[in-house]
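Excluded from the complex is one protein chain; the other protein chains are retained at their positions.
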Amino acid sequence: MRDWRRGAAVLLALGTVAGVGAAWGDERVLAHVDTEAEAATNLAQDIWSLAELGYQEEGSSRRLQGYLAERGFAIDTGAVNIPTAFVASAGSGAPVIGILAEFDALPGLSQAAVPRRQPLQSKGAGHACGHHLFGAASAAAGAAVAAWLEETGRTGTVRVYGTPAEEGGSGKVYMTRAGLFDDVDVVLHWHPSDRNDASPYSSTANKSGRFTFHGTAAHAAAAPERGRSALDGVEAMNFMVNLMREHVPQESRIHYVITDGGDAPNIVPEQAQVYYYVRHPQAERVAELFERVVKAAEAGALGTGTRMEYEVMHGNYPLLPNDVLARLVHDNLERLGGIEYDAAEHAFAREILATLDGDMPPVDSAGEVQSFAFRQNMGSTDVGDVSWTVPTVGFGTATWVPGTPAHSWQAVAAGGTSIGHKGMLLAARLLAVTTVDLLENPELRAAARDEFEGRRGPDFEYRALLGDREPPLDYRR
Amino acid sequence: MRDWRRGAAVLLALGTVAGVGAAWGDERVLAHVDTEAEAATNLAQDIWSLAELGYQEEGSSRRLQGYLAERGFAIDTGAVNIPTAFVASAGSGAPVIGILAEFDALPGLSQAAVPRRQPLQSKGAGHACGHHLFGAASAAAGAAVAAWLEETGRTGTVRVYGTPAEEGGSGKVYMTRAGLFDDVDVVLHWHPSDRNDASPYSSTANKSGRFTFHGTAAHAAAAPERGRSALDGVEAMNFMVNLMREHVPQESRIHYVITDGGDAPNIVPEQAQVYYYVRHPQAERVAELFERVVKAAEAGALGTGTRMEYEVMHGNYPLLPNDVLARLVHDNLERLGGIEYDAAEHAFAREILATLDGDMPPVDSAGEVQSFAFRQNMGSTDVGDVSWTVPTVGFGTATWVPGTPAHSWQAVAAGGTSIGHKGMLLAARLLAVTTVDLLENPELRAAARDEFEGRRGPDFEYRALLGDREPPLDYRR
Amino acid sequence: MRDWRRGAAVLLALGTVAGVGAAWGDERVLAHVDTEAEAATNLAQDIWSLAELGYQEEGSSRRLQGYLAERGFAIDTGAVNIPTAFVASAGSGAPVIGILAEFDALPGLSQAAVPRRQPLQSKGAGHACGHHLFGAASAAAGAAVAAWLEETGRTGTVRVYGTPAEEGGSGKVYMTRAGLFDDVDVVLHWHPSDRNDASPYSSTANKSGRFTFHGTAAHAAAAPERGRSALDGVEAMNFMVNLMREHVPQESRIHYVITDGGDAPNIVPEQAQVYYYVRHPQAERVAELFERVVKAAEAGALGTGTRMEYEVMHGNYPLLPNDVLARLVHDNLERLGGIEYDAAEHAFAREILATLDGDMPPVDSAGEVQSFAFRQNMGSTDVGDVSWTVPTVGFGTATWVPGTPAHSWQAVAAGGTSIGHKGMLLAARLLAVTTVDLLENPELRAAARDEFEGRRGPDFEYRALLGDREPPLDYRR
Partner (left out) sequence: MRDWRRGAAVLLALGTVAGVGAAWGDERVLAHVDTEAEAATNLAQDIWSLAELGYQEEGSSRRLQGYLAERGFAIDTGAVNIPTAFVASAGSGAPVIGILAEFDALPGLSQAAVPRRQPLQSKGAGHACGHHLFGAASAAAGAAVAAWLEETGRTGTVRVYGTPAEEGGSGKVYMTRAGLFDDVDVVLHWHPSDRNDASPYSSTANKSGRFTFHGTAAHAAAAPERGRSALDGVEAMNFMVNLMREHVPQESRIHYVITDGGDAPNIVPEQAQVYYYVRHPQAERVAELFERVVKAAEAGALGTGTRMEYEVMHGNYPLLPNDVLARLVHDNLERLGGIEYDAAEHAFAREILATLDGDMPPVDSAGEVQSFAFRQNMGSTDVGDVSWTVPTVGFGTATWVPGTPAHSWQAVAAGGTSIGHKGMLLAARLLAVTTVDLLENPELRAAARDEFEGRRGPDFEYRALLGDREPPLDYRR
């Protein structure tokens, strides 16, 4: 283990002077991003308005594909059995740099671009995780790199991966499992945020399942002794999982909602269902914990005279960090700098802040870049599986008012304004210059690969946590 | 207490010879039922097809009102604040005999009139409690009595009460509370069944409530310590109620479904809801038990750092039996006899029976009348409240294949065939002759009133179990 | 089934005139009871003072055996593997009438013979179920019958069964299982009570078990994730049993205490135990319910990563009533009459009543005999198993102040005074005259046997609910 770390450090020291310094010189790609700015903004707004849920992003996916096709990308939509997934390629030959593009929305978070709670549509969806910006920035960066490749005549390929259903659908896992990243040198991703940060970080592994219990219906007043309540099975399972919380590693996370709690009080419930997520920073721990949760479900059925079956819904690896790549992105981000608000944006930000509780960072922190340090996030992402297959790096830019949590209406609101657009364009610029750096510097790619191999270990073999299941295309219906 | 019982017995003995015997002589009213048979069958089928849920029975109510208006009834729809309730009157002056008419369907039980499970509409409603027959038979009996009143020139009023939302909506309670039965001498009702039975019986009192818990949302992986799960509140309440089961009178019934178990596993649920029914043969016991359930809800909130509020949804008194009236109906039913199946009906019955488990009565029991004996049903009905306000009597006829439970698709199926229609017409005939008996015999009415007063006790004062709440017109939306 | 009932009724009618009337004539046996009165009172007081727990009643058993041996009884103590059980016989040949004698005390109920709470010994045992009176009255009745047999020269045998550990030890079940009652014609028993009652009655079948869970100990603060709490297993089992309460016949009773809840909070409990009773008026239902409880225990282990084993502790059949015998005893009791208090006893009773809550019967009700009607008790007794093996009858006399519940300190107190002694002597008289009636009247014995056979049914085969286990001689240690 120590070898790659030392090697990486040495190379980084060199890199800062030679490789990266040299790469940065080619600012031409930024001009191409500027050219795309208006189109990318429109693209983002269209997806924001569509606000389509996981695996149902037909309009959003079509819009992204159209944008890229117009800019000369070849589109492949047949690679996995997911109608809204695609791989768009430009340039030719090695090296191959991939850029991920997400575009799914979240249910129940419909919201206008105003600094107060105002749904556009009752119970409608909204881009509370900013994936409309994610998709648009990645597409714009891809377009800029494609133009740069053509302009400079360099060899190399840029690919934009249209990856659906990040929110609980694990779209990228199916794409990883299908081998779509196997020939890529480095994968770049980013995420909308309330700050600009390119530190190395990890996330938690996650495995989810729906546990369905089947009981025996009976009139709850006339013959309750003939019934066996499926909801009893759910509650017994939950009880035992809640007892289990004392006896798991403290970094574990287990959470559930009851998705079917019976139909009517006067009928002993024949069916009931509970939906679980199980997380931990390590994939092996998650696999073990999930098995214990399954045991609790089996016990819930056994002890209540019901029957249980479960369906694994999704599963993600933790993000495998890469210090070589993170340092490269961080240095680029520092050069590009943060985001300045104009007066209207300041006013909007102040109104948003008034709706949030807790200690808030200053609004001007949107203009800063966070210091470089490893961070362990407790959330999960399907980029995790990609990151165990190919050296991968990500970052965040301030697309939301500082202090805004993800999955909030405040995130939807800011994402529909110029605040979101500025963050998106910064992301596009950072993706573009970093891609060019990686295309131009074989040493960087090699150092990233060394670190990647070292972290995975020699015996690593990728096996999706979600097993062999097919994509749950209807999980949001 | 002993006085009225003895008095009733004496009067009954006389009644059997004199009053009732005399009344039965007037078979003219049965001819009027026969005249209505076809129209009543069409009426029932229309309501069966509409299959409208509680308080949403616009079409069904309109159809019933139209039928009665055409036959000279005066319709009053403004009496309570329920759009689908009505009171239809014919004749004039005292005595006043009321006939109840229900017409609401049950969710999720859509079914074709075939002897195998075949929904007409996915997740649609169906008449699994046969209220289409209930409404149509009562309307037809009312029409026949109205014709008889006109034909004979007798003084007296027949009223058909259109009572919505029996299934969990307690429509009759609001009508009772508003005094709509205060000037009635006797109320008749009936219910579709798998047998012909006019025994005296009671039901359980019932009080239901929705308990909504409010917690604090948080990202379930990133900051679970900042969240307080509303679902925890629900589960804690349920836990304590389940412990309580050991410490309630054994005839109590408490049952619940979780109607909101959280939105998504990765968010600590901000809101959750559980829907409870509490029953016992005595209304006072139900009031006490409900208070204990409320305490468990308060405790669930206290112990999980959440907030709780609840809404009483409905509440029914137990049926107050009346032996004088039950004996009258029973004797009439024995004279009218049961139902004979033709070959096609026999074949249908055999196919239905093949789909049911347990010890089944013989198909030919549809032709019999059950012996006279008191029966305690554990189910509930909003007729209960009527029965504590005015002397009330009910019965069942075999509208379903013997062995069919209520609230089953098999009940919907049979209710849409000639089996259901035959049972309905028997009910209409029994309602009609009994109404005429009651119009003609003041001694019967007085004896029924004596028994009624004796059973209620001198200090009884009616107070709806559901309190002052307004009808929950959207409880099925 | 109807045959034996009709037969019994016929015979009873005859019996009242002929058989029983004739039997009663022989009042000589009552004189023998009077002769024993003082010795019996001393015997009772000695056992009251010893207050020995189940299977540890060495002193009490010895005292009873000595009393009977002195009066010519042959004592057999080797019949079952229980040191404190015995069978004492007098007379010879058929018929054989058995009289049961209990003598075990209850833990924690030590109490002086005063009308206020005053333990004789901290945490000591006390005769809160009056078994000291039970044993002494039965022995005295046996002695009187033995003297009568000798005096009259009649053929016949009277047996006094010394039956230990009624309170949770099921001593009689082992004696029944060993065939000790197989050649007996009728068995008589009685029980201390707050009233005089010889109605036919039944009790609940009962099966109990200790469920022991084994987990993995760990430091609860330093390494809770390595521990698996045995107490979690207990709580999970209990949770599922509490859910089960909704889905059992309403006459079921399930109750438990946690007999081992872990040693110290800072150690994850390696062992924990819960002790369950399961009851229902029918033995088959109890067997089924117990299996469901075992399933819940297995599920509790499965879902918490622990291991479970259980030991059936005791098991009783319900009492099989016998109307023929009950009527005989009831008539005898009416002739003997109730109990009159003197002034001191009245004063004692008033003081006792002041310590009790609820609606109390009048003190003078000790002088009455309760009316004859079937009663279903929800408690259990190991006399149940005897009653399914041989026609059996029991009754109660007022040994406690009216209104006193069993298992109370008030019962211990009265049982140590002349109130208890008077009740005991009434019981001895009633046992004695009834035994003589049965010895003298073959028709009575035959009618009782007919009813017995009819109630058991032709296919009945006795199988102890506690299975093959040996007596738990240390269950009270």
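In this document, chain identifiers A, B and C correspond to the written order of the chains, with residue numbering beginning at 1 in each.
As a working rule, a contact is a pair of C-beta atoms (placed from the backbone, for glycine too) under 8 Å apart; a residue touches a chain by one contact, two chains touch by 3 or more.
No experiment lies behind these values; they were computed from the predicted model shown.
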item: Touched by the hidden chain, restricted to displayed chains; value: A, B, C
item: Hidden-chain contact residue, picked from the options C:261, C:361 or C:454; value: C:261
item: Sole contact to the chain not displayed, among B:224, B:367 or B:405; value: B:224
item: Hidden-chain contact residue, picked from the options C:407, C:449 or C:469; value: C:407
item: Touching residues (missing chain, whole complex) on subunit C; value: 107-108, 168, 204, 206, 208, 219-224, 231, 235, 238-239, 253, 255-269, 272, 274-277, 279, 377-380, 405-407
item: In subunit A, positions touching the absent partner; value: 239, 242-243, 245-246, 250-251, 254-255
item: Residue ranges of subunit B at the interface with the undisplayed chain; value: 224-229, 232, 235-237, 239-240, 243-244, 246-250, 268, 292, 295-296, 298-305
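Definition applied: only the chains that are shown with their structure count from here on.
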item: Angle, in degrees to the nearest 5, of the Cα rotation that carries subunit A onto subunit B; value: 180
item: Centroid comparison with subunit B (C-alpha atoms), farthest chain; value: A
item: Between subunit C and subunit A, distance of the C-alpha-averaged centres to the nearest whole Å; value: 70
item: Subunit B and subunit C, separation of their C-alpha mean positions in angstrom; value: 48
item: Set of subunit C residues in contact with two or more other chains; value: 239, 243, 246, 250
